[in-house]
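Structure record follows, encoded as C-alpha cells.
Removed: one protein chain of the complex. Kept in place: all other protein chains.
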Amino acid sequence: MSLLNVSSPHSHGPGSTARLMKLVILATVPGAITLCLFFGWGTLINLIWAGLVAITCEALVLKLRNRPVAFYLGDYSALLSAVLLALAIPPLAPWWITLIGVSFAIIIGKQLYGGMGYNPFNPAMLGYVLLLISFPAQMTAWAAPTGIDGVSGVQGFAQAFNSIFPIFGNVLEIDAYTLATPLDVMRENKGLTIDELWASNPIFWGVGGRGWIWVNLAFLAGGLFLLYRRVFTWHTPVAMLGSLTLMSIIFYGGDGSTGNGSTAFHLLSGATMLGAFFIATDPVTSAVSNRGRLIYGAGIGMIIYIIRCWGGYPDGVAFAVLLMNMAAPTIDYYTQPRTYGHKKPKKGLAKQD
Amino acid sequence: MTQKIWDIPGGVHPPQRKKLSDHQAIRKAPLPKRLILPLQQHIGAPAMPLVNPGDKVLKGQKIADADGFVSLPLHAPSSGTVVEITAHAIPHPSGMAEPCIVIETDGDDRWCALDAVENFRSIESEDLVNRIRDAGIAGLGGAGFPSAVKLRARPEQEINTLIINGTECEPYITADDLLMQEHSEKIITGIEILCKIVTPSEVLIGVEDNKPQAIQQLQQAIKSRSLNFDVVPLPTKYPSGGEKQLIQILTGKEVPSGELPADLGIVCQNVGTVKAIHDAIITGKPLISRITTLTGEALAEPGNVDVLIGTPIDDLLTFAGAEPNKIQRLIIGGPMMGYTLHDIASPIVKTVNCVIASTAEELPSPAPAQACIRCGACSEVCPVNLLPQQLYWHSRAKDYSQLKHHNLFDCIECGACFYSCPSHIPLVQYYRASKADIRAHEAMQQKAEYSKIRFEAREARLQQIEDEKAAKRKANAERAAKLKASKESAALKNDSEAPPNDAKTEIDAAVARSRKIKDVSEDQALSTEEKALKIQRSMVNAQLKKLQRQCANCPADEQEKLERDIERLNQQLLKLSPDNSPSAATPITPATLKIDKENNIKHAMAKAAVKKTRRALAKIDSESNEAVSLRSELESQETKLKQLEITLAVGHAPPTTKQGTAADEDKTLITKLGGEEKKLKIAAAIANAALRKAERAYADAAENQTAETDLRAAEVEKCKQIVTEANKNLANISAPADAPTAPSSNASNKVEQEPEQGKFQEKNSSDELKKLKILHAMANAAVKKAQRAAEPTTQGDPGQQRSIVEARKKLDAATKALNDFTADKPVEG
Partner (left out) sequence: MEILLFAICVMLGLSLIFGAILGFASIRFKVEGDPLSDRINELLPQTQCGQCGYAGCRPYSEAIAAGDMINKCPPGGEATIAALADLLDVEPMPLDSEHGEEKTRTLAVIREPECIGCTKCIQACPVDAILGAAKQMHTVIASECTGCELCVEPCPVDCIDMIPIQTTSKSWSWQLPTAPENLIISDAGRGEVA
C-alpha cells in the first residue's frame, strides 16, 4: 500500500470558497427581483450580460496566464463581481457601459493584481467608479420606478432589451424613461423644505423613495441570510450602518432646506444595504480582524454620509469602499487581537532590527 | 457543587467518529515476535543503551538509562533476547530511522523482580518522583514530556492546582475514554499519589461531556473514597484538550507566553499518565505498555488495545483486521494534529495514542489550495486569537520579524484554522515550516555571532604572539652579548636571573644526546617507558620555565625558595635526560621507523611548500621577471623535495640490511620488500612532480600565448617520457609485490612456532603498514592536487589532458599494487 504523507490536519470542514461565493450570489436574488419589479427587466438583462462578460474576460486572462481555466472559474468570484456591478449599474444603461465596467473590473481590478485574493480594491466598485467618472450621464440615468403617474416607466422585456442593446436601430429616447433618484434630488435641493420636496417630486414615497425602500429591504434580507449562514461576521455591516446612522443623527438639519435627510432616508435609500452587506463585506479587500472590521465599516459609513451630503456625487458607497480598501492594511496592523498568554495586543509593524 | 468553567475563543466541531472504536472493551494485543524500542520516545535526550546484542532480558528490565535531566530510561516490554541495536523506522513525521533496541521475544513473558510499594503515603515525595522517572513515564497524551520533570518540586513556585486531562478532544480517539471507564479506581489512586507529591489545594479532572460514562465512573470512584476531587464536564469543542486551553477553561487563567503552567501554580497530567504512575508506584511495573486506539474505516475490528511499547504497527493492523488496499493514509494520533506514518514496520512508542487507518473517502486527499480570500474564518476559530491569514501571508513572504510580531510562536498548531479555511490552504504546514525556518535562522545567527567572537579572539591572539615575538627578539638581541661571555659558568648555575635560553641550551643538549644514542643503537626505538620519561621531561621542563619566570618577578625572600625548587627540578631533568633512560631493558622496535616518519612528514611539508610557491607563481605569471625568480625558487624547492625523497629512500636501505643481519630472514624479506616498494613509489612521485611542473609551465606558456609554447610542449614531452620510464619501473614492482605472499606465509608458520618473535614481527609489520598508508595517502593527494591544478588550464588542451589521464592511470596501478601489498600484511601478521 502506498501511504499518503501530508502535514496535519487531515480532516477538513465542509466550507469552500466556491460555496461562499455561491451563497453570496444567491443572497442577491431578492434584491435583484425587487429591482426588476420596480425598474423593469433591465436589471435582469444586465445581470446576464455582465455575467457573460465576466466569465469570458476571466477565462481569457487565465488562458493568457497559462492557468487552469476551469479550476479558477470554479471559484465563482468573477461571477460575483459581475453580479454586484450589474446591480449597481442603472437598469437601462447601454450594453457597452456594462461591458467596459465589467471587463475593467475583472481584468484590471482583479487579474492584473494576481487574481482572486490578491486585489487590494473591490473589483466591482473599481468598475463602477470608472464608469461613474467616465460616463456620468449614462450612470445617473436611472429608470423611473413603476407606479408614478405621468411617467410610464419601462414596460416590457422587449423595451428594456432594446434600450440596452439598440440593435434594431430605433434608439429609445432615454429621458422618457428615466428620473433622478431620490438621493440626486435631495442633493440638488436648494430651496425646498423636506415636506415640500416630498410633495413636489413623485419619486419620493415613504421614507426612502419609491421603489428604493423595497430594494434596500430586499438586500437587507439577503444580508441577514448571509449573516445567518456565517458567510461573514456582523462587524462590518453593523459598524457601517451604525456610523451612517450616527452621522445622520448628528447632522440632521431638521425639515428645513438644509437638512440632509432623515436617518431612515439614508439607511433605506440608494445603495446603502447593498453596500453594507454585499460590498463592504468583500473579505479580500476588507480588514481582517474583528476589531479592524469595526473600524473599516465605521469608516465606510462615515465617508458615505460625507459624500452624499457634501460631496459631488449623489451616492458614495463605491468611493467610500475604495477609500477604506486603501486603509485596510494599516487598520490590520493596528488591530491585532490579543493573543493567548499576552497581556496586551501588539500594534503596528514589527520593529526593524 | 458545579465548578465554574470558562470558554475559550474559537474552536471547531469536526465530526467525532468516536463511535467507531468506543463500543468494545479494551483488548490485549498479541505478543509480537520482535519488539522495536526507539531510544528516544520522549522529549529530551535519547536514552543510553545498557544492553548489547545477544543479551537476555526480562520483562520490565531496564535496557537503556536516562541521559541527563530531561531524559528517560527504557524497559524491556517482554522477556527475550536483544538481537540488535540499529536504526529503524520510527513513528515520526519525517519518516526517518532512529536508533532502536530490537528484542526478539521468547514468548515466556517472564517478569524481572519488581519493586512494588505497599503504602505510597509512607514514602517521601522525592522518592516517588524518582520512581516515576525510573519507570520511564512520559506524558502519554501525545507530547511525551518526561512526567518526573514536571513533578519535580520547584521551590520558587508552589503548586495549588492539579489538573487531570481527560478531555480527549480529537476526533476518533477513545483510548482515554475507555481507560477512564475501565480503570477509574487506578486513575483515582494515581491522582492521590500525585497529590502526595505536589500537594495541591484543588484537583480538577476535565472531561468532555461526550464521555458521560467515563465521568460517571470517575465520580463514583471519588465518592467511594470521599475525596474532594472535582470531575468537570466540559462542552465538547476542539481543541479544549490542549494543555493551555484546558487550563483556561478550568481556571480562567492564561499561561503567559513563553512560560510554563507551573509558573501559575498549575500542573497538568493526562489520565493515561496518571494510570501509568499508579502502575509504577503500586505494582512497581515500569511503562512498558499503553492503551492505543486502532480505528479508521479500513479496519474490520477497530477498538482499543492494551499494547506493548515496541509492537510493530503492521502487527497491530493485522490484529485489527486491516484491509491493506483500502488504507490511504495511516495517521498516528488524531486527524487534527496527528502525523502520517511512512513505514508500517514502525513500532508503537510511548506517545502513540491512536492509529487511524483511513480510507480515501473517509479523509479525502487535500484539495488544491486556492488563494486566501481573507475571509477570516481562520481567525474566528483560532483558540489563541491569532490572525492565521496574516501569518500565512507573512510566512509566504518569509518575513520573520512580522511573523514574530504576529506571535507565530504562540500557535499551538491545532489545525482549527485549516479545518475551516474555505480555500483549503495548508496553513499549519506554513506555520511549521516558518517556525523551523526562524529557529534555523536564529541558530545560524547565533553561530555566526559565536564564530565572530572566536575569529576575533584568534586574531587578537595571533597579534599578541606577534607582538611578544617582536619584544622577545629585541630582548634576546640585547642579552646575546652578555650571554656569550658568561655561557660556560651560567650553563650549570641555576641563578634566578638565568634566562630561559639556559634551559633551552640544556634541552638542546639533551636532544642532541638522545639523537646520538639513537644513532648508536639504531635498532633500538623509544620504548613506552622511554616515551613516558620523555613526556615527564617535557613537563618538568615546562614547570622549570614557569618557575623561572615567576622567580624573575617576585620579592627576594621568596626567591630563595623558588631557587631551591628550580634546583630540584633541574636535577630531575638531568636524571630524566636520555643518558639515564633504561631503554635497553625494554622491548625494542626499529628506530628507523621513527626517522622514516619524520622524513615523511618533512617530505609532505616540502611538497606543500612547492605547491605554495607554485600557486604564487600562477598568480603572477604575467609579470615575467618575478615569475622567473619564483620559478627558480620552485625549482630549488623541488630539488629539495627530491633530495628529501631520496633520503627517504636511502633511509630505508640501511635498516634493511642491518635488520637482515640482526633479525631472522623472514623479517628481512618483508622489510626489504617494503623498502623497495617505497623507493619505487618515491620514484613515481618524483616523476609525477616533474610532470606536474612541466604541465604547469606548459599551462603558463599557453596562457601567455607566447612563442615559447612549442618549447614548453617539448619539455612536457620529455617529462612525459621520464614519467613513463618511472612508471615502468613502478609497474615492475607490482610483480615483485606479489612475491611476499609466499615467504610471508612461511613467516606466519614461523611465527606460530616462536611466539616471542611473532609478536615482535606483528608490531613491525603494523608499523610498516602505517608508513605505507601515509605514503599511499600522499600519492593520492598528489594525484588529486595535480588534477585540481590542471583543471583550469587543460580545457581545450586535449593533449595535456590525455597525458594527465595517462599519468593518473599509471599511478593508480602503482597504488593498487601497494594496496595488494598492504592488504596482505594484516592477514599474515
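Note that the chains take the letters A and B in the order they are written out, and that residue 1 is the start of every chain.
The rule we apply is simple: a contact is a pair of C-beta atoms (placed from the backbone, for glycine too) under 8 Å apart; a residue touches a chain by one contact, two chains touch by 3 or more.
Computed from a prediction, not measured in an experiment: that's the story for all the values here.
*Asks:* Consider the whole complex, including the chain that is not shown, and state which of A:26, A:112, A:326 or A:349 touches that chain.
*Replies:* A:112
*Asks:* For the chain not shown, which residue from B:114, B:300 or B:448 touches it across the whole complex?
*Replies:* B:448
*Asks:* Among the options B:20, B:371, B:391 or B:416, which residue touches the chain absent from this view?
*Replies:* The single option touching the absent chain is B:371.
*Asks:* Under the stated touch rule, tell me which residues of chain B contact the chain that is not displayed.
*Replies:* 90, 92-94, 96, 98, 368-371, 395-396, 425-426, 429-430, 432-437, 440, 444, 447-452, 454-459, 597, 600-601, 604-605, 607-608, 773-774, 777-778, 780-781, 784-785
The definition used in the following text is that only the chains that are shown with their structure count from here on.
*Asks:* Report the inter-centroid distance (CA atoms only) between chain A and chain B in whole Å.
*Replies:* Using C-alpha averages as centres, the distance is 63 Å.
*Asks:* Mind listing the chain B positions that touch chain A in their complex?
*Replies:* Within the complex, chain B touches chain A at residues 12, 14-15, 93, 95, 171, 244, 248, 254-259, 324-325, 327-331, 333, 335-342, 344, 356, 358, 363-368, 370-377, 379-380, 383-387, 389-390, 399, 401-402, 404-407, 410, 413, 415, 418-424, 426, 428-429, 432.
*Asks:* So in the complex, the part of chain A that touches chain B is made up of which residues?
*Replies:* 1, 3-13, 15-17, 19-20, 71, 75, 77, 114-118, 232-233, 283-284, 286, 288-290, 293, 332, 336-343, 346, 349-353
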